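Just one protein chain is left out here, and the rest sit where they should.
Naming follows writing order (A and B), and every chain is counted from residue 1.
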Amino acid sequence: MTTELPADIQSSSSEIQTDKPSSNWLPPGLALQKVDERIMTLNVGPQHPGSGHMRLIVQIDGDYIVACDPDPGYVHRGEEKMAEYRNYITNIPHLERPVIHDSCNMLYPYVLGVEELLGIEVPERAKYVRVIAAELNRCIYIMYWLAIYGIFLGHSTMFMWPTGDRELLIDLMEKMTGARVTHSHFIPGGVRNDLPANFEEVCLRQVNYFEKRIKEYAAVFYDNPILISRTQNTGVLSRQDAIRLGVTGSVLRASGIDFDVRKKEPYDVYDELDIQSIVMTEGDAYARSKIPWLDMMDSCNIIRQALQKMPKSGSVRVKLKPNPKGKGLDTVYKRVESGRGSLGCYIVSDGKPEPYRLKLSVPSFRNLIALPYLLKGEKLGNMPSVYWSLNYWPVEADR
Amino acid sequence: MSVIAPKFKLSGFIQSLLDNIFWILLLFVLIGLPAVFIILIVMPMPVLDGELLTPFLALSYLANPTRILPVIHAFMTTDIFRVMAFPGFGFAALLAASVIFAERKMMAKLQLRVGPFYCGKFEGILQLMGDGLKLISKEIIIPAKADKPIFWAAPVLFVATAAAFVALIPVAPGWVVADIDLGLLAVFAVIGFFPIITILSAWSANSKYPFIGGIRALFQMVSFEIPLILSLLGVVMVTGTLNLSEITASQSNFPWIIFLPIGAIVFFITMLAELERIPFDLPEAESEIVAGWLTELSGMLYGLVQLGSYLKLYAFAALFVVLFLGGWNGPMIIPAIPEQILTEGIEMGPITLTVDGLQSLFGNTITQEMLNGTFWFVLKTAGVIFFIILPRGVFPRVRVDILLNLGWTKLIGLCFINIFIALGLLYAGVLGPGGLQ
Partner (left out) sequence: MSSDSNKPVEEKPETKPVVKKPEEKSVELPKFEKDISDKIVEKFGDKVEVAFVKKDRVGINVSRENVHDVAEFIRDGLNYDHVESVSGVDYPQDNEIAVVYHIGSYSDPTLARQLLVLSTRAQREENPIPGNDATRLPTLRDIFYSVEFHEREIFEMFGVYFEGHPDNRRLLLPEDWADIPPLRKDFAIKGR
């Protein structure tokens, strides 16, 4: 492990000696040198129930983690390279693939960026439809995340309940877009289809029930004394370190920094809606795991507001010319608040129908840097809770 | 519910029935009969009606349903029946299997799903058989660097130890495999084997995750054994005996949980830890260490460990019942077998059916007390097992340091409080000689 960690996080007993890598093409994990008989190197992943599609090379001394080297890339699909070969419209279906549970938010910055490149103004109703879809998708993602957080802590009920309740919103999205998870609903110029008939009533009913349901999770999960004793004061990320490491989303807001792109740099109609942007100051795994749950209630609130304020009729898309292309040379960087944090899309256009370069700046990749930092000095039993509280989605980080 | 087969054909059905009958007959002749002979030759033959029962005689009895009852009776009085069937392994394994099924259904209901549903006609009742067949038919993969003899032996030892534990549990008055005076000490001795077997299995796999899991199991079991033993001292003090049957018999008026609730609670918590159940399933914490010390086990080796752990679950629940809930004691609700049937036979219109061995069988072996005792014992055990399963639905896993802290400080302290309560009750004369009991 060659990352320099700040002095306030001390390793438990023995120091890992870091050799400078002799070759620049050193495979991951080899930089961790075994110097002490006491230290055991564990390969957590990629086939491990607690790793996701990534590998954590963890060195433990007894029950304490002395070093951790994350090795992502097992689901690297080259989305950015693919985007350079496809035009702006055919890029839509594959760019949502990194996080299919959050597919609307995954497409959002790209769509906003392409609209700025093409100079399109989106109809008002389409903006509200987008906000509703994005918030529903945020809830769907967080429910999935919460389910895995539950099973990571050995709480099987918390795995089953969110997976079941998530179906409510998935049904809504299916009604809205026709697909359960990979919607491809956002397109430059609006959304693909108008809302179906009486969607508003169904949506309001489902969202109200959903909110009532997720409030019940407090009793079984968030107020559970064992959960609190396990996650409080573990993996504490201080405010300064959160800024320094450049983390985002719920991780950042758990460390006491009020930064929500929806609020700070509103896109579409978020500036007309009341967004709470929950902030906690503890910075521990418990706060990080609670903020997404509170975010869901906020999302329900936003959906209700948007349903109320939405124009009842009107166009939802601007017809584009076939094969749209940018106006010559341009760059654009758009960001949105996804379920995991600020998600950016950097498009370099050279006036051709395909982007010259497309870069997704994904929150999972930005949060990954905090993982070796937080795990150092923690107990092995805290590894799953700290790891998953970072709101990390391996597929998204790899792109 | 599965639909009745749409392509049902009567001829096919009859053919399958005949097929089954053919195979049953063939297997019975080829395997069953020799097995019966072997058992009958090995077993010490009882004397029936003044005549030594030989294998040939026994087989000829088999053809006569009325004369088979003495054989059954004779068999039931043997030790091998006690060990293999009723209070011993078979009974416990049946209960353990039903525990697995009940657990899955119960967890499913807690988590708003249906659980096993399609295997078997009713509510997936054959799911367990399916799982068992799957485990049996799976390949057993042994890690290349494993210490093979120990790796093979550990699951077998695990089941054997669990079965030894089961043997000490009195189910009904007089129905216990090993009725020894130091029964509770024997229980502690048997429990002491589990960490050793666990660490042997974990170490012999020569793999990292089993090793960590084994160490965790060792930590957990050793540190919880002390409060486990201490929590039972109160019962021993107020009864003055270590014999489990006598402890049960002493609770004919009231169970000890009324006087020693702290001991019962501590014993229950330590029981969860010894059984590696959530919230104390650290040795098998799948998100941290894959499956703990079970990681490298596959196929029926894994199945054996599962069987052993559920036997252990049953045995611990039974021990709780025996020590704190009064064991077989309970109101007599099983009706007595009518005297008339035993003595005069069953009147069916003009015919009176008299069965020779019925009186001896129901008069001496399957008595009313035995049936009633078994009923209450099973009912109470099922209740305790329900509470053992319940935390799995509502608790996450604890961490090692919290667990050890709980075991070494809080539980041991509570144990001593419990012992003081027991002593106080004894010296105040509430319990013990001259007291309530």
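To be clear about the criterion, a contact is a pair of C-beta atoms (placed from the backbone, for glycine too) under 8 Å apart; a residue touches a chain by one contact, two chains touch by 3 or more.
Source: prediction; values computed, not measured.
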Displayed chains contacted by the hidden chain, counting the whole assembly: A
Per the touch definition above, residue among A:Ile89, A:Val181, A:Leu204 or A:Ile257 touching the missing chain: A:Ile257
Per the touch definition above, residue among A:Arg213, A:Lys325 or A:Lys352 touching the missing chain: A:Lys352
Touch criterion as defined above, residue of A:Gly45, A:Pro72 or A:Pro292 at the omitted chain: A:Pro72
Sites on chain A contacted by the missing partner chain, in the whole complex: 2-4, 21, 24-28, 31, 71-73, 76, 78, 80-82, 85, 242-248, 252, 257, 259, 264-265, 328-331, 333, 335, 342, 344, 346, 348, 350-352, 356-357, 359, 361, 365-366, 368-369, 398
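The working rule: only the chains that are shown with their structure count from here on.
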Chain A residues within the chain B interface of the complex: 40, 42, 48-50, 63, 150-161, 164, 220-221, 224, 226-227, 229-230, 379-384
Contacting residues of chain B [partner chain A, same complex]: 107, 110-113, 208-209, 212, 278-279, 281-282, 285-290, 392-402
